[in-house]
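Pasting a structure below so you can have a look.
All protein chains of the complex are present and in place, except for one that has been dropped.
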Amino acid sequence: MSKFLREPPSIRTAASVIVTATALVVVGAGALMRVLDHHEYSSIWLGMWWALQTVTTVGYGDATPRDVVGRIVASFVMLEGIAFLAIITAAITSTFVARAERERAVANAATDAELERRLEQSLGSVAERLDKVEATLRELVSAR
Amino acid sequence: MSKFLREPPSIRTAASVIVTATALVVVGAGALMRVLDHHEYSSIWLGMWWALQTVTTVGYGDATPRDVVGRIVASFVMLEGIAFLAIITAAITSTFVARAERERAVANAATDAELERRLEQSLGSVAERLDKVEATLRELVSAR
Amino acid sequence: MSKFLREPPSIRTAASVIVTATALVVVGAGALMRVLDHHEYSSIWLGMWWALQTVTTVGYGDATPRDVVGRIVASFVMLEGIAFLAIITAAITSTFVARAERERAVANAATDAELERRLEQSLGSVAERLDKVEATLRELVSAR
Partner (left out) sequence: MSKFLREPPSIRTAASVIVTATALVVVGAGALMRVLDHHEYSSIWLGMWWALQTVTTVGYGDATPRDVVGRIVASFVMLEGIAFLAIITAAITSTFVARAERERAVANAATDAELERRLEQSLGSVAERLDKVEATLRELVSAR
């Protein structure tokens, strides 16, 4: 977590990784539940149905692990589900924020260009004055 | 998803689309459940009651699909629910961030305008002094 | 919603409003359920227990409305719960983003101050040269 906050992965990478991880967790935890808790989970499909309810935090409770080992697996599935929800929300939020930011950046670029134009105009008028000064000086020198 | 992250739609469009999609999913999945799993769902209202519980991830579990086909429909409803929650949260977050950003931008614009004003004043005074230099030189030329 | 996205309220106001609204909804919906669905809800405390489960999307399902009118109330409670979660998340996220932004702004201010210092130095050296030019000119004029 703390390493993650220091060096965040690319947003698109993070979103792909969590979606893939969640799909694997649903399938894997479903299969694992079938094996570990076959009294409660009569098929791998029931296991996957439970796992999907869990990662999305819907949690109907129509199929829940009763054994200690099943509940330990379930705890990891729940925590992975929280990471899934948080990262998906974060990825979408950051694209929305970036979009708004980009619009602001376009407006700022126009203001900056205007500032630059005016500064260059001022500098241009200074250069013009210098041209006149130099021309007059040349007259003075050559008139001697 | 990856296309979405590259080219995010307008925030307001995204929020409207997901709200409409979720409303349609609640009604549509409610009706579909009535048709596909009429043992469990005695009316379309019960189907919609279940669908709303599911998209909001409340998931009481007082009405859950028992058939494979019902659970497949339910899986889509759950995933749509996650998209709903994530996009609503993202839309509200980005308006909050944009608001804070706008306040900061006003403060920054004031600082930038002040720097600009001082630069232009300095360059203006350089131009004025050059005008005086030029006038004095001109006097020197004509006085010869 | 669309009006909300156009004119977002102050973040602190929004957070206070949603917290207050959610507290009122928990108490109000709890009382309403006691009145509307007294078969299911034997006391106002049971109603509030159900309402809190619903706004937080925990949804154990140990007490759920069975009547149409109760389910309609529940639908509003669920949707208010979604707004609650989204706005709380958005408020905390935007304070975190603002904090990171403020740190960046401090760094930027240092860079801007450095730019300003160097520009003023350049302008200062131009002014010095002008001083010398004017002094020399004064000599030329007085020497005549």
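Order of writing sets the labels: A, B and C. Residues in every chain begin at 1.
Rule of thumb we're sticking to: contacts are C-beta pairs under 8 Å (C-beta built on N, C-alpha and C of every residue); 3 or more make two chains touch, one makes a residue touch a chain.
Because the structure is predicted, anything quoted here is derived from the model rather than measured.
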{"item": "For chain C, residues in touch with the removed chain", "value": "11-12, 15-16, 19, 45, 49, 52-53, 56-62, 84-85, 88-89, 91-93, 95-101, 104, 108, 111, 115, 118-119, 122-123, 125-126, 129-130, 132-133, 136-137, 139-140, 143"}
{"item": "Residues from chain A at the interface with the omitted partner, ascending", "value": "1-2, 4-6, 8, 10-11, 14, 53-54, 57-61, 64, 68, 71, 74-75, 78-79, 81-82, 85-87, 89-91, 93-94, 97-98, 101, 105, 112, 116, 119-120, 123, 126-127, 130, 133-134, 137, 140-141, 144"}
{"item": "Missing-partner contacts on chain B, residue numbers", "value": "57, 59-61, 89, 93, 97, 126, 133"}
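Following the convention adopted for this analysis, only the chains that are shown with their structure count from here on.
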{"item": "Chain occupying the middle, per Cα centroid", "value": "B"}
{"item": "Which listed pair, B-C or A-C, duplicates the contacts of A-B in over half of its pairs", "value": "B-C"}
{"item": "Size of the rotation, in steps of 5 degrees, that lays the CA trace of chain B over chain C", "value": "90"}
{"item": "Geometric centre distance via CA averages, chain C-chain B, whole Å", "value": "13"}
{"item": "Separation of mean Cα positions, chain C and chain A [Å, integer]", "value": "18"}
{"item": "Contacts with two or more other chains, residues of chain C listed in rising order", "value": "57, 59-61, 89, 93, 97"}
